[in-house]
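This structure is in structure tokens; I'll ask about it shortly.
As you look at this complex, bear in mind that one protein chain is not there, while each of the others sits in place.
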Amino acid sequence: MALPTYASQLERTWHFIYLVICTLVFVFLIAPILVIVPLSFNAEPYFTYTDKMLSFDPEGYSLRWYDSLLTTGMQAHEAVRDAAWWSDLWHNADWVKAAKNSVIIGFWATILSTVLGTLAALGLARPEMPWRRTIMAILISPMIVPIIIVATGMFFFYSNPCAIVGMDCGRLTSTYTGVIMAHAALGIPFVIITVTATMSGFDQSLIRAAASLGANPRRTFFKVVMPLILPGVISGGLFAFVTSFDEVVAVLFIAGPDQQTIPREMWSGIREQISPAILAVATILVIISISLLTTVELLRRRSERLRGVSPR
Amino acid sequence: MSDVASQLTTADGRPLKAALASAQARAKRRAFFLVLPLLLFILITFAIPIGQMLQRSVYNDQFSKSTPALSEWFAANPKGTAPDETAYAALASDLLLMKETRAAGDAGTRINYVVSGTRSMFTKAARGADKLEPPYMETFLDLDKDWNDPRIWNAMRSAASPWTLDFYTIAFDMERDGDGKLTKVDPNQRVYFRLYIKTFFLAGVITAICLLLAFPIAHLLATLPMAKANLLMILVLLPFWTSLLVRTTSWIVLLQGQGVVNDILVALGIIGDDGRLQMIYNQTGTIIAMVHILLPFMVLPLYSVMRVIPESYTRAARSLGATSWTTFRRIYLPQTIPGIGAGVLLVFILAVGYYITPALVGGADGQLFSNMVQFHMTKANWSMAAALATMLLVGVLVLYWLYDRLIGIDKLKLG
Amino acid sequence: EDITIMSWGGSYAAAETEAYYKPFTEETGIGVVSVDADNPATPVKAQVDAGNVTTDVALFLISDAMRLCDEGQLMPIDASLLPDGADGTPAEEDFLEGTLSECMVPNDIYATAVAYDASQFAEGAAPSSIADFFDTEKFPGKRGVLKSPKVVLEMALMADGVPASEVYDVLDTDEGVDRAFAKLDTIKGDAIYWEAGAQPPQLLADGEVVMTMSYNGRIFNAAVNEGKPFEVLWDGQVYEWEGYVIPEGAPNAEAAMEYIKYATSSERSAKFSERISYGTPRKSAAPLVGNVFGTDIPMAPNLPTYPENMTNALASSAEFWVDRETELGERFNAWLLAN
Amino acid sequence: MVASNKAFVSFEHVQKSYDGETLVVKDLNLNLAKGEFLTMLGPSGSGKTTCLMMLAGFETATHGEIRLDGRPINQVPPHKRGIGMVFQNYALFPHMTVGENLSFPLEVRGMGKSEREEKIKRALDMVQMGAFANRRPAQMSGGQQQRIALARALVFDPKLVLMDEPLGALDKQLREHMQFEIKHLHESLGITVVYVTHDQGEALTMSDRVAVFNDGRIQQLAPPAELYERPQNSFVAGFIGENNKLPGVIEELNGDRAVVRLENGEKIDATAVNVKAKGEKTLVSIRPERVEFKPELIPEGSHTIDAEVLEIVYMGDILRTRMKVAGHDEFIVKCRNTIDQMRLEPGQRLRIGWNPLDARALDMI
Partner (left out) sequence: MVASNKAFVSFEHVQKSYDGETLVVKDLNLNLAKGEFLTMLGPSGSGKTTCLMMLAGFETATHGEIRLDGRPINQVPPHKRGIGMVFQNYALFPHMTVGENLSFPLEVRGMGKSEREEKIKRALDMVQMGAFANRRPAQMSGGQQQRIALARALVFDPKLVLMDEPLGALDKQLREHMQFEIKHLHESLGITVVYVTHDQGEALTMSDRVAVFNDGRIQQLAPPAELYERPQNSFVAGFIGENNKLPGVIEELNGDRAVVRLENGEKIDATAVNVKAKGEKTLVSIRPERVEFKPELIPEGSHTIDAEVLEIVYMGDILRTRMKVAGHDEFIVKCRNTIDQMRLEPGQRLRIGWNPLDARALDMI
């Protein structure tokens, strides 16, 4: 972004201002995340920088919130951390259970929305697709309906989904299936948007080439189409996963006690008891996010290499 | 074969269009079958639930399900008929039913939406329903002198049918007076419609700020070499991937009176210790936190559009004699419009629907319409919440429609 | 077989766990699944409306309990089945007057009171009455206000000189409502509103407010557990009782009843009060309340039911609020919105 | 149609419309013998790709029948037709190496590993790309990619190979080289090729027969020399090669001998091709290279005419001279650029001539 030698004084000034603005916006974006990391080591149960913290007094810091992630919900907090303790942790510690649930629900919701979404995006990318706009609008709608409405509507419907045909087939609320379905629905717009964007850049003649070489449609899909749109699918899948992983309102309504997720725990953390434990969780998640982002970037570079797009 | 008339049929006389349609029908069906599973999935998991939810805004049988006698009386006597003894007798008989089915509270709640303070009249009367005796009119007026209030009878008439527009009346800050005419409610009770307007206005402000902040960084990301851009992109994506709750809390830590930002400003001597800025628990706080949360939704579509604008356009403009500013304004900016459109749509829609962040940092004047939906939801006023939700949805759909008309929904891109 | 109990979460549920759930499971073999909610009345109503009840026992505010009871969504509970008091008093007499209701067995009494950080005031210069909360001249600075008409309007009237006993009579008139809002107007510019119980202690700890309305238990927790110099002002507070209900259609209604009988016994109720500073509704339990759990601080003086704390306290009227909540809620929201 | 039954590929009354309103292919009839190299040549939008796509099975004919080896093709899905195809943009799978690209058609046919490897090696050697098996398409130049695309289309021994402007994107040097290689492969492997191009030079050099397309129809289907030397109509004459067109009127008509009166009144002899009557308007077409201007080379019996040199364009091997002839100032004469070539100068006046057999009286378009 270096300016050429002939740039006028005005241009130089403006360019400088532009860079300053960009820097400030980046600081704005990242500041809240920077702030929570030290606070997660606060010795006190408040989201406040204490004097001790500011003077770097070791007493102002502690790992208690990280520890509480392990002990909240456990029968015996103080017990020796032996094998039995760790296995108990796996079954009883609230945050561990929540993390497990978040991963399970996020995983299946992502699979469901990514598989169905990718399939649909393939159809939407075909020139002969009928009613494209209407269908697109329907598929994107979970993103545009305020979540509170979605959650309530889902709660009532999921309470007895078969009621609509006058039957009773049990409920989806308080089940993993229910939460997963809800989250999959919320993630689908992201998959549709990213995968159709990828498909629009997809060279349709490759599909014809594969057919001309004797590959049937299924083989063509798995051997030719899928590997090439994979980056878009992965990126859509990540959006879907994050949507599920950060979703609290639908969980609030649909999940039962067995399906409490991380955001749900955080929610009661913020509403009901002050505890920087949620900051400890957030810090851990930030670290995971960075790793994930790095992975995505590496995947992207790989795919660019494959497609032969040289980096600019 | 080449003249226009014969082009309308194929050589064997079939209409060309029909021949073509049948040739293409299979391809269409095949494409549609790919979309079908998802369509069904969305229909079941999402569309039907939403539809049912919205139906509650016009359908409510809380009252009507326990008032067979009253319903009969209302059917037999046209609107405006003053309640006579038979009406009160019907009321008494329905109250007895309510006592048995323990439905008085439900029924009272339904009337209470329209005429405040009436719920206990129903629960009290139902509690002693087995002791109600003719002449009923007098008995009722003895119980509570308001039992002949025409507003209550109008409300009961309306509620005797499960289909109703009462909740929209309330949502538009209106009520029916004794004659059944629509009037505006008392100014200090007007809340929904004002908040509706305010919410769309605030969402607009948030969207505008997001656009202003996102544009330069999206541009920077789009023009930097890939490797650097992706590094900076992490700064955009990281907040995107951090829990909404955590970020909101974090803004409290940053912005409150004794918070990080104020502390820094005081330490730098920019403000005095007694001049600390009130940046949270008000509209400012809502705006800042929501801008932060929604900014990535603006950056990503802008970036994906800007990244593919060929440099040759700006070069061409410069070679044609345009200054860098003219080039930006006349050549670059117009080409980013699909990105601006997508970002604006996403941010606006998400902003309009938010309630958690305003609930936590909004204070008194930072609340949005969704908080009202939530308010009624927690009070289990489903119909009221549904009416408000429908209003919100209609607003959003109008925008969505506009976007589709102006830019096209298939242009929506994210990163 | 497990029962599902829905409650407030946080330290409240922690106290329940220690005082009730664990020993109950030990004694009966019935497991307890604990679920949190912002206010259990909302999900329970939704469950009953949807015909999909998964909650066996829920902890309700009395106002919610009465409301849902009237709507037939809670099971009536026969008080005569409840265990006698520790001193042998039959249950119906052992519970404080008027706390037993058709569908709810009371568990505790909490108060919403004004609290402050004592270290912020000179000796003897701390606020001492509810009127001080509304006196921005004497006590300049922000104050934390509950974002709800309930409690806030009552406090405003008391601060304006209405005796506790007359508050609801005044509030039942249009003039009274206007008067309450007029009083609120005086602190509008200095108010920081909160909704969740966790917020007031945070606001005090951050120094964001000089004083705040708060649930009394939160303040006490901060004082005892974290050594914060927070004090509760026992004047003009509004107290309310809350207790256990069984939703209509609860899957394990019998076990639920077993639990309620167990938990609302005098011994257990006293144990609960030792863990969180909410008063027991059982007369026979009051003398059993010992020290704050794990310390040698006596709990009784910190309870809303302690006689000396009750000199100018108001019992929240469930009857009033079931009728007026929607209307006053809208008015309150309109008031918030008007700047 | 008896012939079509024996033909390897046949189009019978094929029509195609994309939108139901206009026909982009109109009544196409074409028979292709085994081992033939047939080129479809025509301007952009004339329906060449559409025909190829119908044959490959990616578009359905709106009407008519296409047969492959006697079987109607409509019923066979593309991946079972055994047709090799080279796409205009190569369509190499970017995520596979060259070797994997070539292996793909063999794998789908369930061929064993050793057999595959042998065939791949043979195919790569054939296009002289044996060393590139492990490269990815992105790591190769356009010409190399093109050769791989060719190898991929041939590796599974298809009976028929379709090529859609396979050299369109290459520069001239590479293009000529590839033309040669394709032609060579066709001859040595004995495969049947349908080749699409809009470059007439390419069509003429490579094909056994050329089908000139315009407006959804075949304008002429003939071997290159016949096409060039005996175009059936003005479109073909104009499209193939450079062409001087002198408008005039038929003065006399006697079998295939005609006398044409040009606009300046001068009369010339010409061969009547598709003119029918005296008095008809006509365009007399004369190829630039058939015009002589060195007096000693003008053949006996040639018609000669006055000309004025207007411009000489240096084209390396050729000097392209624009002259004014019979009032027309776009008359082109080409002469080989050799050292002892007589040098012309702008402004110079001279007499030029041609064999009347080379002047062809065509329809007026």
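Per-chain residue numbering starts at 1, and chain names A, B, C and D are given in the order in which the chains are listed.
To be clear about the criterion, contacts are C-beta pairs under 8 Å (C-beta built on N, C-alpha and C of every residue); 3 or more make two chains touch, one makes a residue touch a chain.
These numbers come from a predicted model, not from an experiment.
*Asks:* What shown chains come into contact with the chain that's not displayed?
*Replies:* A, B, D
*Asks:* Using the definition of touch stated at the top, determine which of D:Asp69, D:Glu107, D:Glu181 or D:Asp199 touches the missing chain.
*Replies:* If we include the chain that is not displayed, D:Asp199 is the one touching it.
*Asks:* Of the residues B:Leu221, B:Ala317 or B:Leu412, which one touches the chain left out of the display?
*Replies:* Candidates B:Leu221, B:Ala317 or B:Leu412; residue touching the omitted chain: B:Ala317.
*Asks:* Kindly state which of the options D:Phe58, D:Tyr228 or D:Phe293 is in contact with the chain not pictured.
*Replies:* D:Tyr228
*Asks:* Provide the residue numbers of subunit D that touch the chain removed from this figure.
*Replies:* 43-44, 141, 171-173, 198-201, 204-205, 224-225, 228, 239-242, 287-290, 292, 299, 313-318, 320, 334-340, 355, 357-358
*Asks:* Touching the absent chain: which residues on subunit B qualify?
*Replies:* Residues in contact with the chain left out: 310, 312-313, 315-324, 326-327, 330-331, 334-335, 337.
*Asks:* In the full complex, which residues of subunit A touch the absent chain?
*Replies:* Output for subunit A: 4-8.
Throughout what follows, only the chains that are shown with their structure count from here on.
*Asks:* Could you name the chain whose CA centroid falls nearest to the centroid of all protein CA atoms?
*Replies:* A
*Asks:* If you average the Cα atoms per chain, which one ends up farthest from subunit A?
*Replies:* D
*Asks:* Which chain pair is joined by more contacting C-beta pairs, A-B or A-D?
*Replies:* The greater number of contacts lies at A-B.
*Asks:* From the C-alpha centre of subunit B to that of subunit D, how far is it in Å?
*Replies:* 63
*Asks:* Mind pulling the subunit B residues that touch 2 or more other chains?
*Replies:* Counting only residues that touch two or more other chains, subunit B contributes 258, 377, 382.
*Asks:* Any chance you could list the residues of subunit C touching two or more other chains?
*Replies:* 38, 46, 49, 206 - these are the residues of subunit C that touch more than one other chain.
*Asks:* Could you list each pair of chains that touch one another?
*Replies:* Contact pairs between chains: A-B, A-C, A-D, B-C, B-D.
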